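Written out below as structure tokens is the structure these notes cover.
The other protein chains are all here in position, but one chain of the complex has been omitted.
Note that the chains take the letters A, B and C in the order they are written out, and that residue 1 is the start of every chain.
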Amino acid sequence: MLKSYIRARRQQKDLLLMTHIVLGYPNFDDSLRVVEQMVEAGVDLMELQIPFSEPMADGPVILHANAEAIKAGATVDKSLEIAEQITRRFDIPFLFMTYFNILYARGVDKFVDEMKSIGIQGAIVPDLPPEEGEEYLAAMKRNALSPIHIYTPNTPDARMRQLSDQSDGFIYTVARKGVTGKDTQFSDELGDYLARCRASTDLPLALGFGVKSKADMDFIRGHADIAVVGSETIRVMEREGVEAVKGFIQTLVA
Amino acid sequence: MLKSYIRARRQQKDLLLMTHIVLGYPNFDDSLRVVEQMVEAGVDLMELQIPFSEPMADGPVILHANAEAIKAGATVDKSLEIAEQITRRFDIPFLFMTYFNILYARGVDKFVDEMKSIGIQGAIVPDLPPEEGEEYLAAMKRNALSPIHIYTPNTPDARMRQLSDQSDGFIYTVARKGVTGKDTQFSDELGDYLARCRASTDLPLALGFGVKSKADMDFIRGHADIAVVGSETIRVMEREGVEAVKGFIQTLVA
Amino acid sequence: MKYSGYHGRFGGAFIPEILVPTFDELEAAYLEAKADPAFWQEYEQLMSTYSCRATPITYAENLTKYFGGAQIYIKREDLNHTGAHKANNVMGQGLLTKRMGKKRVIAETGAGQHGVATATMAAKFGFDCTIYMGAVDVARQRPNVFWMEQMGATVVAVEDGSATLKDAINEAFRDWVTNMDDTHYVLGTACGPYPFPDMVSWLQSIIGKEAREQMLERTGQLPSRCYACVGGGSNAMGLFGGFFEDESVQLVGVEAGGHGRGIGQHAVRLAYDDATVGVAQGYKTYFLQNTDGQMQETHSVSAGLDYVGVSPILAALHESKRVRFEAATDAEVVEAMQLTVRKEGLIPALETSHGFAQAFKEAPEMSKDEIILINQSGRADKDIFTVADAIDDPKWKEFIIRKAEEYKRA
Partner (left out) sequence: MKYSGYHGRFGGAFIPEILVPTFDELEAAYLEAKADPAFWQEYEQLMSTYSCRATPITYAENLTKYFGGAQIYIKREDLNHTGAHKANNVMGQGLLTKRMGKKRVIAETGAGQHGVATATMAAKFGFDCTIYMGAVDVARQRPNVFWMEQMGATVVAVEDGSATLKDAINEAFRDWVTNMDDTHYVLGTACGPYPFPDMVSWLQSIIGKEAREQMLERTGQLPSRCYACVGGGSNAMGLFGGFFEDESVQLVGVEAGGHGRGIGQHAVRLAYDDATVGVAQGYKTYFLQNTDGQMQETHSVSAGLDYVGVSPILAALHESKRVRFEAATDAEVVEAMQLTVRKEGLIPALETSHGFAQAFKEAPEMSKDEIILINQSGRADKDIFTVADAIDDPKWKEFIIRKAEEYKRA
């Protein structure tokens, strides 16, 4: 169970690290190599994004990665296949991140059942609010998988509690408005917001959007359980190659 | 007096010939040379057109000649000057043909007085119907000059008589609708029209628009007193040079 | 939100969590405006003084004689300020934006019509304005970009994805999730997450309301069939909105048949079998997608119909059979446009001409007592580059080449 894994891990570390990759970007071999580097660098859990042609909630870096992956031939079948290889080889929890149409096109039940069978532990579907997610939530529950929902700075307290009720594993709190991959000012205001998140749920909190340095990590420590690094590792990979990812992660967790 | 000149001349010839040039086209020297050729070839009277920038009633050939003359620097002063030289040198009647604005800009009275003083015997102003011509007609009368008006195939009998009342010298009958310089079918219909013209006036009749061959002349003979050749001589001059004009005229009057 | 926004199995609001409060606010403003007769009055007043509503209905006497069947009437949305029905939606959303106290508007645009309309509205209302437009469209629709910029709007060329309309929509959403506090997203058609399809259809229903009344007044009878082109579906929903209750009135939506059947060749979501139900850009409808759910390239001679999805309300009306869907190919459309120009002196936009093309197929078979009503959603004269290319006019090309030489010399 994801939640208990996180709780256990938090006993040993005061801040966990979740990273993110887009499957098939720039190709599936590299995806595998990046996961390897991340795990070796000490990442605690990972999002595997199945590319979608219309990644509405993603910023330029991830958006580009989605488009390139599809152009390079990434399909859902291949994404599931590589995900299975990943979960088999590496001993940390993996989640899917993707848009709802990927589930819907395959059949929501079928997709979730396959997630289970290939060892994925949960999913983030950013365009699926719980109001639209009945079938998905039921399938996740039936398979004992963790549906992760998102808190944002303008989510009212009542809705935070509602979202928490529909979630499992952890809550993904975004540090600011906007899409993935832009800078965030980590300020006192953010502290207040995270306190509000904390008060609304028993689940662990992951904090994402814009984390990219040890300083960011230090700021988050004590406020959230998990730091999420997304676009920045893709930038590092694009700039310095797959091999550079491990070193970058190591600077974060040092 | 123009009318009596024509009557007298008609005693000797069954068809007179009136020709036309645009003063200053292509330049004033050539204008003079063309007049010389025409007179030598036996032309009976001539229209000297003072160029105007908006020759609304003229077809492409004369239109072009007007524009080129102005471009080459033809002014009204120079036109009057050359006209005076012409009337002094050649012993046939000369008329002005021009548009009303040329008279109006100089002052109608002044212009007509100058016409008289340089020996011009009449004028054709195609955009000046008698309704608009009060001042002009009075000035012409005062100077004993001939105002020439135009009959067209769609001029009603009553208006023909009215125009005749305001005219002197001769009536310019146009052979068909349209502007100068286009072909006319010389047909029976034309004969009927000319009979109608004849019945409406005591003045001699000149027939214009499209006359360009001896055959045309032969057709006209008996129907009208004067054949008018306009655009065709300009065409001949443009095509074959000033020297060719005399020969062309001679073929017509042969 | 108060309502789920479903029409049959289509619609909904598949939105990022961060927009949930924004949609709550928007739905509330929309429902309140809808319940408030003063809003509609203000809207009508604005449209009758700034644009020229009620737009007239023109009897196409020459086309009627030419086809020898049904009497052809045309609802003249092309006479709207900025040249298309897009103005209705945009001015209505402008009023809502003011009600919500927002100071900035954003919009996507494909052909550029909706962008120009939004930039115009923003100039009029004093809003800041950013327009997202696929880079491919920016390149081919420069005249519209020119006017948007003149209006003071910032036009952002979207390089991602296919660099066309759907990518511009994604990019507009990305802006919105960052700036929702002071920004309203003026979606341009009856698509997207609830309440957009409902709200846009409501605002556009001014077309059908007027048309129904005008037809009764002019002819004393209702049309047998109403035709409208269908891109996202807003002008169709607008016209049809006046006639849903009239069972005798057949409603015909005409999609972009492009080069004909086969995915990638057209933008037909309902009339052909190439599209399947999916969820993208925040709503559930028929999409032109592959089995993985990835959106596919589409093609149409008219940029404004060249879109992967379709109004969920129209998808529902397709299933309930209240609206019949047909497709007209590029070639048929250009021909219909040219015929209309020559016979009536009307210049329907290429989008619009899809409706004309289908009507022309059906009119000859109908009786002379019957009436058909076509929605002329827009005029083509702003799209001269596209039209000249569609017609392949050599003199136009010469002109452009000469003009380019002039610019190069200068």
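Here, a residue touches a chain if its C-beta (ideal position, glycine included) is under 8 Å from a C-beta of that chain, and two chains touch if they have at least 3 such contacts.
None of these values were measured; they are calculated from a predicted model.
Novice: Using the whole complex, pick out the displayed chains that touch the missing one.
Specialist: It touches the following shown chains in the full complex: B, C.
Novice: Looking at C:Thr22, C:Thr55 or C:Thr329, which makes contact with the chain not pictured?
Specialist: The missing chain is touched by C:Thr55.
Novice: Just checking the interface: what residues of chain C touch the absent partner chain?
Specialist: 48-52, 55-59, 62, 76, 79, 81, 83, 119-124, 126, 139, 142-143, 145-147, 149-152, 338, 341-347, 381-382, 384-385, 388, 391, 393, 395-397, 399-405, 407-408, 410
Novice: Which parts of chain B are in contact with the chain that was left out?
Specialist: 52-60, 63-64, 67, 70, 75-76, 99-102, 104-106, 126-129, 131-132, 149-152, 154-156, 159, 163, 174, 177-179, 182
Assume only the chains that are shown with their structure count from here on.
Novice: Could you tell me which shape the graph of touching chains takes: line, ring, star, complete or other?
Specialist: other
Novice: Report the chain closest to the protein's overall CA mean, measuring from each chain's own CA mean.
Specialist: When every chain is reduced to its C-alpha mean, the one closest to the whole-protein mean is C.
Novice: Could you give the separation in Å between the centres of chain A and chain C, each centre being the mean of its C-alpha atoms?
Specialist: 37
Novice: How many angstrom lie between the centres of chain A and chain B, each centre taken as the mean Cα position?
Specialist: Those two chain centres are 97 Å apart.
Novice: Taking each chain's centre as the mean of its CA atoms, how far is chain B from chain C in angstrom?
Specialist: 65
Novice: For chain C, which residues are shared contacts with two or more other chains?
Specialist: Not one residue of chain C touches more than one other chain, so the list is empty.
Novice: Quick check: what residues of chain B touch more than one other chain, meaning two or more?
Specialist: Residues of chain B touching two or more partner chains: there are none.
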